[in-house]
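Here the structure is laid out as structure tokens; the discussion comes afterwards.
Missing here is one protein chain; the remaining ones are kept as they sit in the complex.
By letter and in written order, the chains are A and B; residue numbering begins at 1 in each of them.
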Amino acid sequence: MRYLPKSESERQEMLASCGLTSLSELYNYLPAEVLLQRPLEIPAGKSEYDIVDYFKQQASQMANGYASFLGAGVYNHFRPVLCDVVVSRGEFLTSYTPYQAEISQGTLTTIFEFQTMVCQLTGMEVANASMYDGSTAVPEAAMMAIRITGRDSVLVAKTVHPEYRQVLQTYTLHQGIPVTEFGYDGETGQLDLVALEAAINEKTAAVIVQSPNFFGCLENVKQVAELVHSNGALLVVVFTEAAALGLIQPPTDADIVVGELQSFAISPSYGGPFAGIIATKEKFIRQIPGRLVGETLDANGNRAYCLTLATREQHIRREKATSNICTNQALVALMATVFMSVYGKQGLRELAEQNLAKAHYLAADLPARFKAPFFNEFVVRTGDPEALNKKLLKKKIIGGLPLGQFYPELADCMLLCATEMTKRKPMDELRKAVQA
Amino acid sequence: MIKKVRRHIVQEEPLLFEISSPGKKAYQLPDLDVPAVDAASVLGSEQVRSEIEGFPEISEVENIRHYTRLSTWNYAIDLGLYPLGSCTMKYNPRINEVVARTEGLAWAHPYQPEELSQGAMQILAILEQYLCECTGMDAITLQPAAGAHGEMTGILLIRKYLESKGNPRKKVLVPDSAHGTNPATAAMVGYDVVSVKSNDHGMIDLAALEAATDKDVAALMVTNPNTIGVFERDIVKAAAILHAKGAQMYMDGANMNALVGISRPGDFGIDVMHMNLHKTFSTPHGGGGPGAGPVAIKKHLEPFLPVPRLKRVRNSWKWDHNKPKSIGKVRAFYGNFGVLVRALAYIMAHGGPGLRNATVDALLNAQFIRKGLEPYFELPVTEPTMHEVVFSHDRQEKFGVKTGDMAKRLIDYGFHAYTTSFPMIVHGAMMMEPTETESKRELELFVDAMISIAKEVEEDPQLVIKAPHLTRTPRVDETAAARKPIVRWKPAS
Partner (left out) sequence: MYPENFRYTKEHEWVKVEGGTATIGITLHAQGELGDIVYVDLPKVGTKVEQGKTFGSVESVKAVSDIYSPVSGEVSSINEALNTTPEKLNADPHGEAWLIQVKLSIPTEVDGLMKAADYQAYLGA
């Protein structure tokens, strides 16, 4: 087999040097009741050609050649060629977590750069080495706020991504953390400040909001922050569309920022792997979960990097750890790092401006459901969105996300997204179809 | 003598921010085919940022050199053996990377219509089937993003199941040899952690287990083979003890590379287990992720699995969100699909018989290291070991040299360090797992290197204590890093 680098005679030599005569002696001492007495029922090994062909076959049953207006947490952005070039280098692809700093400076340095750029992007002072994804970063932020404030409950806006809220519910249910959702303004599509004011109290550890929110609307983060802070709680701001941060104000009034970097060169890949971020103020550094890279000196006095503040983590603190999280998403975070350095300060802004222009072209004369300003996603009233999407599919267009499954009151609406990859022709076709 | 490596030139490289200068570009956006809009007028000027302060501006050439230079500062599987115990650092087949980038798969949106997702869903269904076959379990969720995430999912399943029986119970038993994630996970799911002592052979002590198992115990979290590489001989009896009290058996599948094709957790009493696809099933570690931590279960836990579940309806796949007893979602969408694709490609390349051969070679390689090093290092547990072996630094400690020092010296010999100081039940642990993808020559070089280090310890302990000597970066000051954390770059003021 091509992944096993030994000839039969080498195997025999190694067996002999171990004082064994047959390979079965390596395991036949296990109790008979636990030994599997038959081969695994998985077809025999296949050639590279057959494997490539199999996945091509599967891929041919996917959405090839369609224009798509889906966003809702996963966005179609161009992936600069360099991103794959860098992450395909074996030194990054096939290395382990950088515990041995002497032979891991490559990974450590890129993570330090990642942490820095996440801070610059979000207006925070400390960012960790990445989280599994945006959805799992949300409960980690909630737990962090609980540790910091010593309070025990969490408020989350209904305008936060519905799947993120579901994940938050799963994580918190058994930790005695009550999570209460509060609604949105039916006109603007922004969170309902009055509802938040009514719900917040002296037990509230964190208020979790998203901007741009799930409907694509920008929230008034500053205003929300004032209310939250005057009640002694922490504000957690979530983002799913990182490209927006090229243009919109960073949520500097937040105490914790969590989000998803999928937009930064990470292919949609049917939902993962992605890379989440968590960033915060310097004073909360010891409560941040996951891995952190810090700057230090090596024995020669040169700048070097290492994993730091490991005492927060599970392998040292065990059941008292800040989280059970042990991996980050280093390779995916590296893709995002390369993306950020390829686009850079100017490019990210231009990219965001193109997204803004495309989405506003698409939205122009469509029946908008909400009034608040939006970046590259917005909600339109379409009558029966499922029926419209069926019609569009025939034109090789994947329409927007019907919202009824998450918001029954918006059953006549869909969420549309346009990025720099969305071409004018399908946009015109979609507009025509909605208005028909 | 160092045989595997010699010195070569390494390029130095500043940080991105230090090579940045205004106006440099590595990008060009496509021509805008719609009218431009003024951000301040559509968003309101208070919502628009002036610039991303500090963000780099770098040319394409400088970008690629930057990352290429940094890459040469890393050790990697592609360069040689990673004897990290419990980490299963095996070769990452490149075809996995190729198929994961197949266009229709890589660009699939999780919300695209099911009728245009059948290929991806079929991949997930086949992988579920193969992983169930490898583990002897009845059903599986592919949603968890990593091993620790899988553990949390598994313990949540147990909690929800016990709740359905009327009482979620209070405690989770964790052997003292367990990975740190086990107790951290149990605590996250609201359980008190009770540590159970191992016996002198580093194995579950049935008497201690029996004594610890009462009606408040929800589960035992066991690793098998355990963290010293020994198969828990009494695993079936241990399961019986737990089951007799209505508790569940959770298995940490970190060491599954010792078992595939030889023994199946589902056949020795396990109710729930997670796997690490980035260990056993060859998906790359990538410097610390992404991984995937699917959780396999026995039938009685199926109603509680995370939503959505794959369902076959009239010859096509559907996502079934309607599972009222489900624990909910542990992650948005369906899991780390790209990682799952890679794992399936790996299973297909080996096939059923091939997976078993791989396991046997992994056992052979570990045995070869054990036999080669036994004369030189203390072996605290002499039971037969499977895919890994744990020595202790007892003999070297007399010379003032500890496990961590020898691990650092190993780096000078051209290898990655082995795992040090874990499991905690072994004093000065030196934990080594070669995996099946190491050649006889690489293993011989490794054994040679360790023997040479053992001699250095006796002749010149300082040489070992101060190692590494040949790396680009010598030892770094982790204490200074932790006392005054600097976790982002700031311009010199």
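Convention: contacts are C-beta pairs under 8 Å (C-beta built on N, C-alpha and C of every residue); 3 or more make two chains touch, one makes a residue touch a chain.
Please read all numbers here as calculations on a predicted model, not as lab measurements.
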item: Chains in view that touch the one left out, judged over the entire complex; value: A, B
item: Touching the absent chain when the full complex is considered, from A:Met1, A:Ala310 or A:Leu393; value: A:Ala310
item: Which of A:Lys56, A:Arg286 or A:Arg303 contacts the chain that the document leaves out; value: A:Arg286
item: Residue, one of B:Glu210, B:Glu397 or B:Glu478, that touches the chain absent here; value: B:Glu478
item: Residues from chain A at the interface with the omitted partner, ascending; value: 286, 310-311, 316-317, 320
item: For chain B, residues in touch with the removed chain; value: 478-479, 482-483
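Please note the rule applied: only the chains that are shown with their structure count from here on.
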item: Centre distance in Å when chain A and chain B are each reduced to the mean of their C-alpha atoms; value: 19
